[in-house]
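Accompanying notes for the structure given below.
Some chains omitted; the rest stay in position.
Labels run A and B following the written order; every chain starts at residue 1.
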Amino acid sequence: MHLTDLAWPRVDAMSRDIPVIVPVAAMEQHGHHLPLFTDSMLLREVVRRVSGTLGDRALFTPLLWIGNSDHHLDFPGTLSAPPRTYLDLLNGIAENLLQHGFKRLVFLNGHGGNEVPGRQAVFELRQRHRQRTDLLLLFATYWSLGTGSGPAADLGTEQTEMGHACEWETSMILRLAPHLVAPHQNISPVPPGNPFQPASRGWTTRDRSAPGHIGSPHLATVEKGERLFQKFAQEATAFLERVITWDGRSWNG
Amino acid sequence: MHLTDLAWPRVDAMSRDIPVIVPVAAMEQHGHHLPLFTDSMLLREVVRRVSGTLGDRALFTPLLWIGNSDHHLDFPGTLSAPPRTYLDLLNGIAENLLQHGFKRLVFLNGHGGNEVPGRQAVFELRQRHRQRTDLLLLFATYWSLGTGSGPAADLGTEQTEMGHACEWETSMILRLAPHLVAPHQNISPVPPGNPFQPASRGWTTRDRSAPGHIGSPHLATVEKGERLFQKFAQEATAFLERVITWDGRSWNG
């Protein structure tokens, strides 16, 4: 169910136990071959599939396309909320929903750079409402919701984790909007990885990639794209089913 | 031209004299009969028409649907950036565009509540970049861009100015998405106006309207909707033509 389409009395009449999902993505460079709106397009498609399955059991707000993308700002076209503004914005939207009486909030994320501020935001939010015992405040990234770890062998992809404008993302945009994909077959891969892992390292994209992508776009195919969408939509649906069936009080639900 | 669809090298190759238009609207209650996304839907349609006309001579960012709507927060479903966060967000997006080298920025607005913070934001922005002489920083509301004052007689509307979920907005949503409009013919009008005008008065929507609309939704028709879209698209196009033909330096252009 999409909040955009409802008039307020319909929201007013709703059970406040319904999960509200706030899709958050980005508007940032995705290499020479993918459009700036890639993250938002991909999450929008995941949401389209998931919301179709869940129907009236989950309420989706519009997708927040402005994300935490300052690390991509050296590439023209990138738009980004300043870091603290992004924190304020996530907090603000969540406060709106709490004010309306909702108790199960899920930021459903489609951009790696949103993960840290998103987790910071749900932390801050929980502390401000620390006396409440009926809240479920979650931040979840759509490609990380599989229960197993590591790659699903049957996907047929070589990458085993998300990169940036990589095999995975390029495949999915090929599936969604092939006319927006520039020739990608001859693009050289850029290896992922931070040699100081598992430490967190401050970086800008230029530190790691002159063209802007990280991973192996040349491996992308439309079939992989469809398989990835199916997998991610299925995993996100299963995750939201757990939110729907939470008992509303306890930690373990 | 839509920034969403471009890869960054295409932006990099672009003349920085092109105007960049940031559509800003809202996600807020629109009475018993219109959907929460009304302002964003209407501006999206205006942008669709205007961008079609201007083609490659103007660059549109995605529409920022989160606006300054705290005054509607008593009506469930409204989402709003906190007032200072909204200022920060507009400033932040504009700073991104300046960092990319663009010089002509237009916030094209579709929500009355964004006007004051939008004007505050362009003021702050100009002061921070006060040594620049090549900037054109504008905030413009789509229904206020007519050169004459007062209503255009040939529109056939009774209202002579924008309300909220009113004759005008209801007509336009009827034109765009009639399936999202609840029966509106018997809704009682709520008179607009602030008895302390021309003073600015702090208000929340509940001060003025229990159902949430201001104006005369019962007068709406699909034909009025189309005429309004034509008028607003034409006026916005003419306005942006002035931005395109600005000489790039002087006050008068």
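The rule is short, and it goes like this: a contact is a pair of C-beta atoms (placed from the backbone, for glycine too) under 8 Å apart; a residue touches a chain by one contact, two chains touch by 3 or more.
It should be emphasised that the depicted structure is a prediction, and the values quoted were computed from it without experimental measurement.
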2 chains shown - copies of the sequence in the complete complex: 6
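Going forward, only the chains that are shown with their structure count from here on.
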Whole-Å gap separating chain A and chain B, where each centre is the average of the chain's CA atoms: 28
Complex interface listing, chain B residues touching chain A: 3-12, 14, 27, 29-37, 40-41, 61-62, 64-66, 73, 75-82, 84-85, 88-89, 92-93, 95-97, 99-101, 180, 182, 212
